[in-house]
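Apart from one protein chain that is not included, each protein chain of the complex appears where it belongs.
First chain written, first letter: the chains are A, B and C, and each begins at residue 1.
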Amino acid sequence: MGFHDECGVFGVYDHPEAANFTYLGLHSLQHRGQESAGIVATDGTSFFQHKGMGRVGDVFRPEDIKDLKGRSAIGHVRYSTSGKSTLKNAQPIAIEYSLGKLAVGHNGNLVNIDKKRRELVEHGSIFTSEIDTEILVHLIATSRKPTVVDRIRDALSQVNGAYSLAILTDKQLIAVRDPYGFRPLVLGSVQGSPVIASETCALELIDGEYVREIEPGEILVVDSKGMHSEHLEPAPRLAKCIFEHVYFARPDSHLFGRGVYETRKELGRQLARESHVPADVVIPVPDSGVPAALGYAGEAKIPYEMGLVRSHYVGRTFIEPRQSIRHFGVRLKLSPNRDLLQGRRVVVIDDSIVRGTTSRKIVNMIRAAGAKEVHMRISSPPTTHPCFYGIDTPTREELIGANMGTPEINRYLGSDTLAYLSMEGLHRAVGSDRKSFCDACFSGAYPIPVE
Amino acid sequence: MGFHDECGVFGVYDHPEAANFTYLGLHSLQHRGQESAGIVATDGTSFFQHKGMGRVGDVFRPEDIKDLKGRSAIGHVRYSTSGKSTLKNAQPIAIEYSLGKLAVGHNGNLVNIDKKRRELVEHGSIFTSEIDTEILVHLIATSRKPTVVDRIRDALSQVNGAYSLAILTDKQLIAVRDPYGFRPLVLGSVQGSPVIASETCALELIDGEYVREIEPGEILVVDSKGMHSEHLEPAPRLAKCIFEHVYFARPDSHLFGRGVYETRKELGRQLARESHVPADVVIPVPDSGVPAALGYAGEAKIPYEMGLVRSHYVGRTFIEPRQSIRHFGVRLKLSPNRDLLQGRRVVVIDDSIVRGTTSRKIVNMIRAAGAKEVHMRISSPPTTHPCFYGIDTPTREELIGANMGTPEINRYLGSDTLAYLSMEGLHRAVGSDRKSFCDACFSGAYPIPVE
Amino acid sequence: MGFHDECGVFGVYDHPEAANFTYLGLHSLQHRGQESAGIVATDGTSFFQHKGMGRVGDVFRPEDIKDLKGRSAIGHVRYSTSGKSTLKNAQPIAIEYSLGKLAVGHNGNLVNIDKKRRELVEHGSIFTSEIDTEILVHLIATSRKPTVVDRIRDALSQVNGAYSLAILTDKQLIAVRDPYGFRPLVLGSVQGSPVIASETCALELIDGEYVREIEPGEILVVDSKGMHSEHLEPAPRLAKCIFEHVYFARPDSHLFGRGVYETRKELGRQLARESHVPADVVIPVPDSGVPAALGYAGEAKIPYEMGLVRSHYVGRTFIEPRQSIRHFGVRLKLSPNRDLLQGRRVVVIDDSIVRGTTSRKIVNMIRAAGAKEVHMRISSPPTTHPCFYGIDTPTREELIGANMGTPEINRYLGSDTLAYLSMEGLHRAVGSDRKSFCDACFSGAYPIPVE
Partner (left out) sequence: MGFHDECGVFGVYDHPEAANFTYLGLHSLQHRGQESAGIVATDGTSFFQHKGMGRVGDVFRPEDIKDLKGRSAIGHVRYSTSGKSTLKNAQPIAIEYSLGKLAVGHNGNLVNIDKKRRELVEHGSIFTSEIDTEILVHLIATSRKPTVVDRIRDALSQVNGAYSLAILTDKQLIAVRDPYGFRPLVLGSVQGSPVIASETCALELIDGEYVREIEPGEILVVDSKGMHSEHLEPAPRLAKCIFEHVYFARPDSHLFGRGVYETRKELGRQLARESHVPADVVIPVPDSGVPAALGYAGEAKIPYEMGLVRSHYVGRTFIEPRQSIRHFGVRLKLSPNRDLLQGRRVVVIDDSIVRGTTSRKIVNMIRAAGAKEVHMRISSPPTTHPCFYGIDTPTREELIGANMGTPEINRYLGSDTLAYLSMEGLHRAVGSDRKSFCDACFSGAYPIPVE
């Protein structure tokens, strides 16, 4: 609980409902960013764009969608805790440059770009936002290569980091995934028209079909002649984000070739194998902890129950009581199911612990509801390092896992016992070659060193 | 005169945070009505009120709460499908009358009131809304009794139906529950101050304590001298709404002396006993079907899985695609978890079937996701009759259970098999004296005949 | 400047654009009230209503107007400085009562109603607002007379005060003016359909025609059989509001049988005759002082100039500078035209002085812009008494004219000279029998004694 990725992207090529489908796709990707949303559409000549702060359902009114004319479109949702939450940072970025029109939506994060930014600025490029995507756009605009695809390749050869890109020109839809493969990006189709999306769940809502992943390092170009792919220089290794499996992706998505829900159940099973504790009931922290809790309960043969009920009506501008209500912030979202907890030994399953403050409130609230024992079980290793590749983690100072050992954290939370999943268990559960995943947030082993 | 439809009430007496707590209480009761919300507060002299259309979080801005001065308050949330969804029908109703100031929030529905309304109108009473609560208010205002409590008793002796009332005067908080006990109403306390609420879950958010139910026929008066109770004439029978247990109340509430979650699990267990079918997986229609599915799965020893993922971002003004997307309305809320469904024999647990259209879409969507068999299991008997006591059911014409037999409904839904819980099973699971519950929506046996 | 009347009313009978025309009529009457607006329409069976806080253009969206079905409608605009500015006080009041449906819009103010209110409350009537109109509605509802017109007459026989009423039933449009004739009310027609309005300017916008005034004491009933009039008991005297001529009505209206603009010019001419002063330029305080300034300038043979420019963009939520800007509040609305003022002897014409604070800022601002002399001339006598008949004047304590003599006020304003119009001059300019007008705000001679 508590991590926030920066973005989700979506694109559709040559369909009469391009903007509508992009709107729906963004709706399905909102767990990846609820702070701003934008769509750029093209009728083959002009670009039409609409961006705004807030949720997809609030940013776009029916008349806005209607104004997004044409048969191709890309969209973007974004979240940031950096405090720079203003419209100028919303994506996609749409520009005119020497080859015509271009719009870019970016999920991920470029690293080590200060020098490149300085060079661009020396050359006369101007920056109007705080997002790294603007550098990509300038590199494309100042490239001397003859075609947009050559220029994209040229631009990307000069930067490093995580990027899954949805790019729109007046004639093409282009999908790019960095050679490390940090962030997901999939190809689908709807009623015969190609679609790209950060996650497969975005295909479900529009009744589309999943085709395949965009491969690490692939540049997929869709135009009137069909689809073709080119490839960027291979990276020294693959580095698919393991945290997408642990927490970030939606459970009904297929990620890096594997179902997220099943992976999370296996994380729970592995957790049960590693740190079984006698108990009466296994409860998830909903909704993210549900699959792991089901896995844990099944493996541990302890009944699974909904011991915490999640409210569906958490508003944005909440009014706080002046006097303190214990664990108020958590109570708003979660309510304890007293009958299930009273006098019981409770195993609580969550996906991760970031600062520890919310987990502490949850432990206290469960105990206040009458639980005899509270055993915290986390379906990933301690989060010890910030992510520089597109997940919005706090600094090391704020990460409880970077500053305390597990016994200390257990005392801080007030739980009877606390156990994290082991690193080995994590990789075994994800079922993959360890070298193909980035687990830097748990290990500090950054695939691309950060200056 | 429209139906009162679904509502929730809340009240707090003599607490410095009266309006804040009422706001939070309404927040917890929003599943009972999201169409309008209102609060009336008093400082012992004046009344302060704020009402509006929409959700609690949208109706009240911080400055609105601040203007609701005083140490006592009542609040109300409301839902109606009668199409008369305007501000004039929002509650509480606040008036000045011969004994001073009075505000009333009503959950339930009065029946057979046309004659009484005519009498009032003859007497010179005026009506400004379409809600039956206005009749109560006029009966109180025109009563010749000397005190407000006498007048409430006098007024209620002239009407019939379902009512759980939160009443505020400049000096008193009064809770009333009709002698049949149709709708729930509980007494709690927060930091020493008395609280009344439609459901116990409203006590959780404010860290309050559950004290007891307001009894059927009880008039509980809270004033500066403390609490005392009076009682209305007993009804011929009790008629607690069994549908609150089946669907309407929140699972973490304690209802009519029993935990809702546990009751629903037992409904699921009973359902499994009655209509077991060989299958690979049991999935709920989230979130309402979750406890029954857990019960069913446990009893049937079939794995429980989250085969449908619920979206948390369903907006109010959604943009529909022009071309048809199959099962679109349901897709917006629910997404199938393909890996879990593909090639499987699936038992789907839902609490009830109203018109059948949504269930049909769900069955089709699950099958389209690859399920080999789809077995629909409903944790209540067929819904065959409309409710006249405060649940917003459609007319008999629209109720599929009133117009088709189970095999026919099974064909309509497209499921392989369909089974409802038996009436006996329902009552056994609820674990009560059958005569003390109203099951008219399933049986047509209306406790109070409706003209 | 600074007075505010309570209300304007409008009504139309049997026209396919009833709600549209009422909307436009209210738009033209907004100088009479910008705080809330409401329309009730009828299709002969049902009532449709929409009310809201704010200006007509903000309260009604096109879909709101569309929902106001039917061929007859009444509307109301309201202003109040009493601080009780909430939706519950917005008009028209629409009710159901023993004879069916009734809606009332009221311009004016009833007096001495406390006893009547007590009687109603004793009888069992309830009050939900703070407006006196609610008493009228209850008196109609509780009357024993057989028809609505009889009941209106019955109700009005029990109250006293100022009232110009627009009343709608499902079959009738009824216009009533109190026997004193305090407030204006006119009959017009648009495309053959009868229209009533507070002022003739409301007829202009809809291209309607002026027919005649509703007479003091007249009850005009319009229904499917045509129009007919009844009359209330005559009052001891007439008491048409002279302040409507001085300030309140729009200059393009015809009021009490006379053009407002021409009357105001004559007030200016008379003022020049009474208190001529040698000067270089005559300037109005725009817009209300314009006609009197034109009259003064013509009579005094001094050039008329627009020495103060009025801003058209005064917003509602203005941001004030933290450091003091001299005369800031006035600057926002009015800007001095330096070239016209520098080194000049300036006569400034305004219609009245209420508290004196604004006039003082204007004098200072004109002097700061370089004027050599500033001579304040007011086109009415000193305002010394509050109005109880529908103009929103402050209390005697706040009225500078009630607490200082003219020389003292002159010193307070900082003007070189100050002169008011004489009472005789006022009546001569209005050109009427002195006894037929109410001049209580200048004389304290209240036509109806106020308890």
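We adopt the following convention: contacts are C-beta pairs under 8 Å (C-beta built on N, C-alpha and C of every residue); 3 or more make two chains touch, one makes a residue touch a chain.
Fair warning: this is a prediction, and the values are worked out from it, not measured in the lab.
Considering the whole complex, the hidden chain is in touch with A, C. Checked against the full complex, the one of C:Val56, C:Ala73, C:Val348 or C:Leu421 touching the unshown chain is C:Val56. Of the candidate positions C:Gly11, C:Gly105 or C:Pro336, contact with the hidden chain is made by C:Pro336.
Residues of chain C that touch the chain left out of view are 16-17, 20-21, 23-24, 27-28, 30-31, 34, 55-58, 60-62, 65, 191, 201, 204-207, 250-252, 254, 259, 261-262, 287, 290-291, 294, 298, 303-306, 309-323, 325-326, 328, 331-332, 335-340. By the touch rule set out above, chain A reaches the unshown chain at residues 49, 87-88, 93-98, 121-128, 137-138, 141-143.
In the analysis below, only the chains that are shown with their structure count from here on.
A linear topology is adopted by the chain contact network, the touching chains following one after another without closure. Distance from chain B peaks, on a Cα-centroid basis, for C. Rounded to a whole number, the gap between the C-alpha centres of chain B and chain C is 49 angstrom.
Chain A and chain C have Cα centroids separated by 61 Å. One inter-chain figure worth recording: chain A and chain B are separated by 37 Å, centre to centre, where each centre is the mean of the chain's CA atoms. Multi-chain contact residues of chain A, defined as those touching 2 or more other chains: none present.
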